[in-house]
Structure formats: structure tokens, C-alpha cells
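For this depiction, one protein chain was excluded, whereas all remaining protein chains were kept in their positions.
Presenting subunit A:
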Amino acid sequence: MKRFSCDEAVELTTAYLENALGPTARSRFESHLAACEGCERHLRQIKTTIGLLGGLTVEQSGQAGQSEQAEQHGPLGPHGAFPPDGDRLPTDMRARLLKAFRERRTSAEPRTPL
């Protein structure tokens, strides 16, 4: 059975993690990894990268704490309290959406009030 070389193995990382390799390729990939420190590190770093990316959301959700909700848009206005790439809608936009939702309930036909 032909062994994967390292440059071949790293290109299969995602397919491996997605369970998209056939049984033969999977077993070749795993036996390469078992014997290759470089590729083992590479796979671990890809997993670390995925973990760090997942942490972006958790972190930002954490910042979007409910306790801050009341004071988030203080005198500085919708964008004042957060960097421009903050992850929430401006307060007035959010309020308009909630209003649109309420009005949908009371109107026979859905409409777009904005």
C-alpha cells in the first residue's frame, strides 16, 4: 500500500476531519499521521485554528451581555459604545423590526412598514 507523503497528507486534512475519506484513504492518512510528527502537528494546529475561530463567536456573544443591553447605546448613540464592527443592529433598527413583527400580528396581510 502506497504511503501518503506529507504534502499529500496535509491536503487531505479537511476531508479527513469531514469524514469524507473512503476507508482506505482514511486508514492511510491515519497511519501516516501516527508516524509523522510534522503532519500530526499540522493536524493539531488546524484543529486549534478551528477552535480559535469558534471562540470568536463565544467571545463576541459574551460581550453582548444582557446586563449591557440597557446601557449599550447611551449618549454616544448606536455605534458609540462599540467599535464599528460590533455585532449588533443599531437600537432603532432593532426596535423597528420588533414593531414590524408586532404589526404583522395585527394586520390581516403581512406588510413591510419600513
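Observations on the structure shown:
As a convention for this text, a residue touches a chain if its C-beta (ideal position, glycine included) is under 8 Å from a C-beta of that chain, and two chains touch if they have at least 3 such contacts; residues count from 1.
One rule holds for everything that comes next: contacts and distances are computed from a predicted model.
Set against the options "Na+/H+ antiporter subunit C", "glycine dehydrogenase (aminomethyl-transferring)", "Autoinducer 2 import system permease protein LsrC" or "RNA polymerase sigma-70 factor, ECF subfamily", the UniProt name belonging to the omitted chain is "RNA polymerase sigma-70 factor, ECF subfamily". Taking the whole complex into account, subunit A touches the unshown chain at residues 5-8, 10-11, 13-15, 18, 20, 37-39, 41-42, 45-46, 48-50, 52-62, 64-66, 84-85, 87-90, 93-94, 96-98, 100-102, 104-105, 110-112, 114.
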